[in-house]
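Excluded from the complex is one protein chain; the other protein chains are retained at their positions.
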């Protein structure tokens, strides 16, 4: 049994900035001594989402518009009334759509579709340096 | 440590077709040499959702109506303007609600409630043959 812990560092430009993590993940997997297993990537933080999508500008705009509909930026949040951060919507989006994502990998490669990328969606209301943790077991 | 990779093949009838995967998953687990661990099932593709629900026609209709509300089929999507696929809503639903699902298994059985099934929700706008990957580590 093996476990490996890797970190991925990214810089985001604020709300809705969506970053394709797939090539970084592929690189980690290709150099890992664990060939097959399950990978779990998490944002240690409460204002971002990790998911999969076709990394194409149109559909990424569609995704963030859908998030905007569910948890709009410009309406009052209890969180903001108490803390004044102005990022109540960011917390809600992360809690609804998930701060971690798990996927299988086989022979050093993630099991993904051709048009499917693993992405980080910044939900916070300002640019952030993010340190994601990618755990491999297998 | 053991890892096993299985595939589940299904055919869907297009948008909102929801297929109960539980009996196929139970069969894989009952024949596996790995008794306990974590299972991760993924759609290698960007237009479907894997989740759990009581597999009962009424609530499945309720689920797809809720998805319809969040990402309606009949409104313009940036994705469709660029690619003409007409399935922008499919991508958005998959990204929001998740193309993978993880669950524990013990003594060859998935840890699920009595009225809880693991399902695939087709989000694409046409019938698809789907090949899901079920990874077992344990």
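Note that the chains are named A and B in the order they appear, and that numbering of residues resets to 1 at the start of each chain.
The criterion applied here is as follows: a residue touches a chain if its C-beta (ideal position, glycine included) is under 8 Å from a C-beta of that chain, and two chains touch if they have at least 3 such contacts.
This structure is a prediction, so every number in the text was calculated from the model and none was measured.
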Would you indicate which residue among A:25, A:38 or A:112 is in contact with the undisplayed chain? A:38
Footprint left on subunit A by the chain that the document does not show: 1, 3, 5, 38, 40, 42-46, 70-71, 77-83, 88, 91-92, 94-100, 102, 133-135, 137
With the missing chain put back, which residues of subunit B would touch it? List them for me. 1-2, 36-38, 40, 51-54, 56-59, 61-63, 66-67, 69-70, 97-98, 101-104, 106, 111-113, 115-116, 119, 137-138
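Methods note: only the chains that are shown with their structure count from here on.
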Where subunit A and subunit B are represented by their mean Cα positions, the distance between them in whole Å: 19
